[in-house]
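Every protein chain of the complex appears in place save one, which is left out.
As written, the chains take the letters A, B and C, and residue 1 is the first residue of each chain.
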Amino acid sequence: MSPQILTALIAVPLTGGGLAVILGRRSDDAARWVSLLAALLTVALAATLWFGFQETLPAAQGPVLEQRISWIPRYGIEFHLALDGLNLLFVILTACLGTVAVLISWREVTRAVGAHYLCIMATVAGIMGVFLAYDLFLFYFFWELMLVPMYFLIGVWGHERRIAAAIKFMIFTMVSGLLLLVAILTLYYAHGAATGNYTMDYTRLLGTQIGLSTARWIFLGFVAAFAVKLPLFPLHTWLPDAHTEAPTAGSILLAGLLLKTGGYGLIRFAVPLFPDAAASLATPLAVLGVIGIIYGAILAYSQRDLKRMVAYSSVSHMGFVMLAVAVWQITALQGAVMQMLAHGVATGAMFAIAGMIQERLHTRDFSELGGLWSKVPKLSAFALLFVLASVGLPGFGNFVGEFLILLGSFPVTPMLVAGGVLGIVLGTIAMLALMQRTFYGPSRNAAVIADLSPREVLALGILAVAAVVLGLLPQPFLRAAEPSLAGIISQSIPFNPADPEVGLDVLRTAAENTADFSLQPPSDPTGAEIAPASRVPVAESAVGLTGTNPGVTTESSPGSAHAIPASARAGNEETGS
Amino acid sequence: MTAQVTSAAVSMTAAVPTSHVLAVAAILIAIGTFGVLLRRNLIFMLMALEVALNGAALAFIGAAARWGTADGQVFVLFIMVMAAAEVAVGLALILQIYRRASTLDADVLDTLQG
Amino acid sequence: MTVLFYASAAVATVASLLAVTRTQALHALLYLVLALFAVALCFLSLGAPFLAALEVIVYAGAIMVLILFVMMMLNLGPESWARERHLLPRHAWLVPAIMASALVLLTLFAVLSAPQQATQAASVGPKAVGVALFSTYLIGVELASVLLLVGLVGAYYLGAKK
Partner (left out) sequence: MSGADLWSLAPLIVPALAGTLVMLLGGFNANRRLHHGLAVGALAAALLCVGMAYGTAPRTVTPLLIIDSYALFFLTLIYAATGLLAMFARPYLAVREKDTDAFYALLLFAATGMGVLACSNHFAALFLGLEILTVSLYTLIGYLREDSRSLEAAAKYLVLAALSSSFLLFGIALVYAATGTLLLNPAFRAIADLAPQFGQQAEAAWALAGGIFLFVGFAFKLALVPFHMWSPDVYQGAPAPVTALIATGSKGAVLAVLLRAVGPVGLGEIGGAAGITVLAVLTMFGGNLLALLQDDLKRLLAYSSVAHLGYVMVALLAGGVAGAQAMTFYVLAYVLTTLGAFGVVTILSSESPCEADSLAAYRGIGWRRPWLAATLAVMILSLAGIPPTAGFLAKVAVLGAAIEAGRLGLAIAMALASGVAIYFYLRVIVVMYMQEEEDATEASSLPSSFANAVALLVLVALVIAIGLHPTPWFEAVRVAVATILPA
């Protein structure tokens, strides 16, 4: 397959947006249709990739498709895009949610339509770039680039307090982004000084030898940017405002895609580039993740605004991703990927529904909602579906994601897993309360409103199908991401065994204490599928494994492949010292 | 013959440490700065500037005397040219301002938000 | 000649101080002229007779007369003296005085910190200056003429009645 297709994934939405703004001067409908066309073309490209690489993906740890063009040779910067199983999933998600965002804002936006679609499509293009970039500078370039159109989306087409929200969003993300830039440059010069090869290439920067204390600071620079996006607990305050004030399309892109760039960045860049530093800071990060899970759920319950409630539930759901990254286990990471995909779909849909309600009733306040089921049954049925998906009912992707994360984390840190479970319960209460306050009970609004139009049914239908497919047939997705994740994990074993891994020691002790806790293969149909696939890295690291702790290996069932990387790391450490 | 010229020249010049010349120059510059900061009337400010510029010129003459070259004196000539141009424009500006506002008081003129 | 330098330096300092603090414009100007004469004497004692002459002719002669003309055009009478006095209350002196003395003390410290030795300055006469002007500093002279032209254009434009 031609590597130009990767560039096309970025160029097509961008061109579509440009055409939208030009044609939009004549007619609003032209802008809408040309954007839809571009979005659908992007989906087609993503689908081509998906079906084209069905055979090759499960075998390849590295990229299956790469495009490299020299860009700024002075700094060793290349226009380097690469596709592997991990980012392919996010590319597909981006393409789909981009289409949904176009469909959703079809009637909602009546002002400066062309510019609105330009912003949507430019955001989509920027996010595509973030997911595909294999050059750190290019990654940062897209990372900043996607913020500008998003800022305009919130600030121009948002709700009442949009300006404050937009500025808050931009400042949080920009300041953390600048720290990321300093961190990238520090890494770049450290690598260049050590090897004489000044490059921004991701694959070459992997394995750079940096002293632990320096590495920690650089790692924190990366984490600052990614944690703001994710968002991690104390850095989340921009999110409720931005999500609430954004127009529907903006909320969908924010919740569905922008947050995922944070999780993706942690998995792809932050930890693999600085495994030692990541290991030493794993505990506080995991704790913050779990605090986020619980805190998000509690705050979600106490909101009076529909969109704010969904926004806080996002904080809760993304806490799981942080937990998985901190644990750094293949099962947990697969769960994190699943969680991000499923959350993107379900929360995107929840924001779409909130937008539809706002469009019809001009309010999102629970005190003015209620009893919608009788008025708009189709809308309410969809809402129920997505609420159930968000709370993690089996059969939906969120369940698979949360389950795998907890499964993977349990042997490492049972306490935190318990916290996560508490968070799930609280989150469920919050989401059911949402359902109750909005759709059941007495109607507090006399307005006669229309049910879903065919276009809206189409938009929500896409998301509903996606949510169900993720839940019932997760194997293809897990299988696609698995080798890439295994590759990333095998690359991020600490390189300098002499460095004490303070934080991870704690976690590993916990893991060893619970090592005899024999996990049965999960009863869920998905579990059986994961197990064989996840054995690939096991075979590779088997030598170090048997050397250290035979008890763990013999006792763990094939289903608990999660135990391996941690002990493999330990094995590596022992052989090294 | 050269020796004669030099000895004649020596009799005409002072045996002053360069530091002392520079010190006097520094004092003049400080007085000029003080005047610029103190006065609110543009004409007085202009005069204070002349004091400061004279300090700089004196420093150049002191340095030139130390090295016995013409460069320092040439520089002072340039300073005079600059002072002349400066004063010419400054005075024209003062006339124009006086014509508009009938005052040269910098406080009264302070319409730009500070 | 050494005495001449110190004496004229003292006069220059005192006259300058008076020039920047007088409230009557004409008095200030006269003190300034006195200071310029004293500085010219310093130039002379340091072996720069040509520049000493120029200082008197150009500075004290031309520039100060220019200022005098403008003062006369503006007709700064007794009421302007009163306004100046009003503008210079004692407390207004404080901050500039502190800043200026800090400036002068720091500089004096730097300039006088090391052991002093008196250097017998060589006199550089008009001829040497002229030779330098039209060899090394040829372009400098051209640039100085551009500078004067700029001053001319500016003064003409800004001074014009409109």
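Basically, a residue touches a chain if its C-beta (ideal position, glycine included) is under 8 Å from a C-beta of that chain, and two chains touch if they have at least 3 such contacts.
From a predicted model like this one, the values you see are computed outputs, not experimental measurements.
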item	value
Chain not shown, its touching partners among those shown	A, B, C
Contact partner of the left-out chain, one of A:Phe90, A:Trp106, A:Phe131 or A:Tyr188	A:Tyr188
Touch list for chain B against the chain that is not drawn	18-19, 22, 25-26, 29, 32-33, 36, 42, 45-46, 49, 52-53, 55-57, 59-60, 62-64, 66-67, 69, 71-72, 74-75, 78-79, 82, 85-86, 89-90, 93-94, 96-97, 100-101, 106, 109-114
Touch list for chain A against the chain that is not drawn	71-75, 111-112, 137, 141, 144-145, 147-148, 151-152, 155-156, 162-163, 166-167, 170-171, 174-175, 178-179, 181-182, 185-186, 188-189
Footprint left on chain C by the chain that the document does not show	107, 110-111, 113-116, 136-140, 143-144, 146-147, 149-151, 153-154, 156-158, 160, 162
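Convention: only the chains that are shown with their structure count from here on.
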item	value
Chain centre separation (chain B, chain C; CA means) in Å	4
Between chain A and chain C, centroid-to-centroid distance (C-alpha), Å	71
Intercentroid distance (Cα basis), chain B paired with chain A, Å	68
Chain B residues within the chain C interface of the complex	6, 9-24, 26-35, 37-41, 43-44, 46-48, 50-51, 54, 57-58, 61-62, 64-66, 68-74, 76-78, 80-89, 91-96, 98-99, 104-105, 107
Residues of chain C touching chain B in the complex	1-6, 9, 12-13, 16-17, 19-21, 25, 28-29, 32, 35-36, 39, 42-43, 45-51, 54-55, 58-59, 62-63, 66-67, 70-71, 73-74, 76, 83-84, 87-88, 92-93, 95-97, 99-101, 103-104, 107-108, 111-112, 114, 116-125, 128-129, 131-133, 136-137, 140, 144, 147-148, 150-152, 154-159, 161
